[in-house]
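Removed from the display is one protein chain of the complex; every other protein chain stays in position.
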């Protein structure tokens, strides 16, 4: 099994497990409400589950687009990838915090959730730009327009998530709407990475 | 590693994790009963575990039959697959709700469980018909009779699960019996997908 | 990706997740003891963790020995495999029950643990004998002595686990010692499956 394949398999494992563990934090409150009400009142949990699941799913899709341009790895790249995966695997925690505090200190919860997204964008950007710098790990058969397209797509990542995170200080709902919009945008956006298929 | 293989590996990971996480929701009640009674009274949990595990297993088998007919993917297909996996990974939650409320508000719990199955059938159907429409992603070597056989097998999915779900409004036991019967039917049914081996 | 490979990947996923989830049930009691005492008094949990982890590990090794003799699968085999995996994924529950009740109703807990092992041996045997009957799924290049060696190794599985399970009615400690001995035996035993490497 070559090294690039093994890195992808390991990373896919982390993506898949982090996404699937999200459901463990969707839990019925132990209060006296009827089951119907309990299930309906859990909507912040369903929403946080969906946003985080789709976000991780999109990260996985893009990870997979990156690896079409790369045909070798080195130890530094492996280490950056581990720090990126450390952030991905962390996502279930701020997701739970957000779901449980949307009716409490929602601004803190949304800010914390956003901070994790900023960290994710930062480590993900580091991963890509390390590989793309001077075509360090880029495959000879890669299409230069694809490579620069991916770089263009990565550049706004940190600022976009930073703005959404800061917006949490004004309003948690605004921030959550922005997180959902960013996830949706990456779902719909297909011109940058999409040509790779 | 080609893209179709990586998509299958990622999906298999979600299937495997969602199925295995089901066991975390089988828990002894903390009451004063003897251990023998506690273990016997957990039968709704064992039943819900088995139905959901087999349902996810069947979904996995069929996912794998689909991919024998497909030899390429695109971004839209990837995104539909993520929404399908989002529903698969959600299954442990309604399974727990069903197991814990079979002696309480069983109809609500069974209805909620059924709703998840309808969502699963809907996103699964969307995945297949997106690929099969005008042979969009169908491999040139695919057998047209297999392809139309799979389409025939998918069509009743939503109505069948919808009927089982609505039956929960009459009787939770009827609904659970139907969920088990549907799982069993798909286990036994081997003429449609079965020829692919 | 061929079907046999995908079945192995999915099964390996279940084995790996079930084994790793075992640790979630090793938990400090919430009593007033010092941490040293709490950690020392957890030895039934460590023991149950180790026995179950090694048992699952051995099942994985043997699954992998089986697949060296098989070069095709069919739907019935897939379904039997799902029921086998259903039992494997169930193991964390009786493991937790055993660890938590070794100082309580230990005989019931050990009997329940044993029952799961009997189910495991039964579904595993069904999987192998379905494949081996009339060489149904056996590869043309398989060594007949290996195939009959594996059959010989499977035959005592159910009786051995049944005896260990029944012994729990006399003494939980005897049963646990037998479970550990069986796991150890399969670890040491290398003549039957071992030649396949």
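Which chain is which? They are A, B and C, in the order written, and residues in each are numbered from 1.
The definition used in the following text is that a residue touches a chain if its C-beta (ideal position, glycine included) is under 8 Å from a C-beta of that chain, and two chains touch if they have at least 3 such contacts.
Note that the structure is a prediction, hence the values are computed from the model and not measured.
Trainee: Touch partners of the unshown chain, restricted to the chains that are shown, please.
Mentor: A, C
Trainee: Among C:15, C:84, C:128 or C:179, single out the residue that touches the unshown chain.
Mentor: C:15
Trainee: Which is it among A:46, A:112 or A:130 that touches the chain not included here?
Mentor: Residue touching the absent chain, from the options given: A:112.
Trainee: On subunit C, where is the contact patch with the chain that was removed from view?
Mentor: For subunit C, the residues touching the absent chain are 4-5, 8-9, 12-13, 15-17, 19-24, 26, 28, 34-36, 39, 49-50, 53-54, 57-58, 60-61, 64, 67-68, 187, 190, 193-194, 197.
Trainee: Which residue numbers on subunit A touch the omitted chain?
Mentor: Within subunit A, the residues that touch the unshown chain are 1, 3, 6, 9-10, 13-14, 17-18, 21, 24, 72-76, 78-79, 82-83, 85-86, 89-90, 92-93, 97, 100-101, 104-105, 108-109, 112.
Simple rule for what comes next: only the chains that are shown with their structure count from here on.
Trainee: Just how many steps, at minimum, does a route from subunit A to subunit C need if it may pass only between touching chains?
Mentor: Contact-graph shortest path, subunit A to subunit C, evaluates to 2.
Trainee: What is the Cα-based rotation angle between copies subunit B and subunit C, on a 0 to 180° scale and rounded to a multiple of 5?
Mentor: Answer in degrees: 90, to the nearest 5.
Trainee: So which bits of subunit B are touching at least two other chains?
Mentor: Each of 9, 13, 17, 21, 24 in subunit B touches at least two other chains.
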